[in-house]
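A selection of the complex's chains, in situ.
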Amino acid sequence: MNGFAEILDDVRRQVPVVHSITNYVTVNDCANVILALGGSAIMADDADEVEQIAGLSAALVINIGTLNQHTIPAMLAAGKRANALGRPVVLDPVGAGASDLRNDTLARLLGEVRFAAIKGNSAEIRFLAGSAVAARGVDAGGETLVTEANLEASARMAAGLSARTGAAVVVSGPIDLVAFHDAAWAVRNGDAHMAGITGAGCMAAAATGCCLGAAPDKAAEACLCAMAAMGVAGEMAAEQLIPAGGGLGSFRTLLLDALGRLDGPALAARVQVESVF
Amino acid sequence: MNGFAEILDDVRRQVPVVHSITNYVTVNDCANVILALGGSAIMADDADEVEQIAGLSAALVINIGTLNQHTIPAMLAAGKRANALGRPVVLDPVGAGASDLRNDTLARLLGEVRFAAIKGNSAEIRFLAGSAVAARGVDAGGETLVTEANLEASARMAAGLSARTGAAVVVSGPIDLVAFHDAAWAVRNGDAHMAGITGAGCMAAAATGCCLGAAPDKAAEACLCAMAAMGVAGEMAAEQLIPAGGGLGSFRTLLLDALGRLDGPALAARVQVESVF
């Protein structure tokens, strides 16, 4: 897969408006990621306005991290409206498996909304793909992470979910996977600090919305661009962090710095992507 | 207009409690701005308590960024209570024009609450002033920004809204405008990084509430002080940012650093304000 890094330059040229219905834990980070990549962010989650907001946006991101009785109908309404308008919709199934409310909401969302991309950690994607995985908070447990040993099996699982939903499926982790129908790619960028701050996964979903907003007809490429951008920015942040002796707080600041500096050629020069099948 | 910078010292002496009903995207930044300027922040948005919270606060800031069916009645109740007590109320009409819910809510707020200050970007203020401007997310589009070419016309528009509402009207952007009845001033401080982070506008509204809390009878001066403080702090942040090679994440951190260091004399020494008419 080549050429996906250029989507980053399309984002900066087009300044896509990305509408997010997301959790209040990491919403500020998500907005800053969208701005750093060159998009424009609008957060709106009242059922009375989300259809109109979806109408003026290039993409919609639905993140169920702190879903509630008022935002669930808004997610459904916004998703259907975006579908009707042909705008790409991203799903971040935070905490899939952790409660009936989350699982029932995911079933409704997958039943009523057509997603261009689904991005989760390995536990969340495994849950959606049908493997019974006991949820453990919102962080992927060590036993489910994508490793070299389970890489192809993990990619098959993601490809199965892609085939069933039509969405490009992203499994985030130390190795990121992107599956689209019967093809899959591994992205080997990133840094271990990313698992140490809250919101790295949510930020990746926001980045995916941003890239899809600029390239709505290139689901797999947009996902690869977003995951590559997050991973490369994480590496750039770690390179600055280590001589300065900083930790998690500094890493998060430097991650935003790096995202704001990235462009297509810089991304293409550093991305480590390979086809799995 | 002289002497407004001293309001910053009044804030540090009086430690005004600023009550905010605001969006969850930038609420943390708003609280930190209020603390950095020397005020005390309380966020409370349930209709059952906002009147009491307004009663123990020196100022109220209403920001409609993520308004919903539960916070709208709270905004109205808190605004009316603050009015009854003679406490200044600030309106930040985030996304004005983007949805009927926002527009109807703004109409109700402007009809039922008397604002001491209204602070928006150029697209939002243009919408409130009656020009039909197509909203584009929550960021002001390039075509509507205040420039040298449209400076006086923009100030006339803001002054018209001020005359109609009785509020001091602030248009934030590369050049900030403050209009109060038939007078208007331009503030030429600030830095381009401010448009690159989320929440610079929300922070300016929080700062305005803080200054009004300390100087409730000086609406224009309080707005000038707040916008000057944000702009000068932005310049100070950029001066530290550039040799260090930082980006958007670092800028945001340095902006809070600078706000915490500012006082009246430092502000007076750097502010670039001039009368428009």
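A and B label the chains in the order they appear, each numbered from 1.
The rule is simple: contacts are C-beta pairs under 8 Å (C-beta built on N, C-alpha and C of every residue); 3 or more make two chains touch, one makes a residue touch a chain.
This structure is a prediction, so every number in the text was calculated from the model and none was measured.
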item: Size of the entire homomeric complex in copies, 2 being in place; value: 3
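One rule holds for everything that comes next: only the chains that are shown with their structure count from here on.
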item: Rigid-body rotation angle, chain B and chain A, from Cα fit (steps of 5°); value: 120
item: Centroid spacing, where centroids are CA-atom means, of chain A and chain B in whole angstrom; value: 32
item: Chain A - residues contacting chain B, complex; value: 17, 24, 27-28, 31-32, 35-36, 40-46, 48-49, 52-53, 56-57, 70, 252-261
item: Residues of chain B touching chain A in the complex; value: 23-26, 28-29, 65-70, 95, 98-102, 135-139, 196-199, 246-250, 252-253
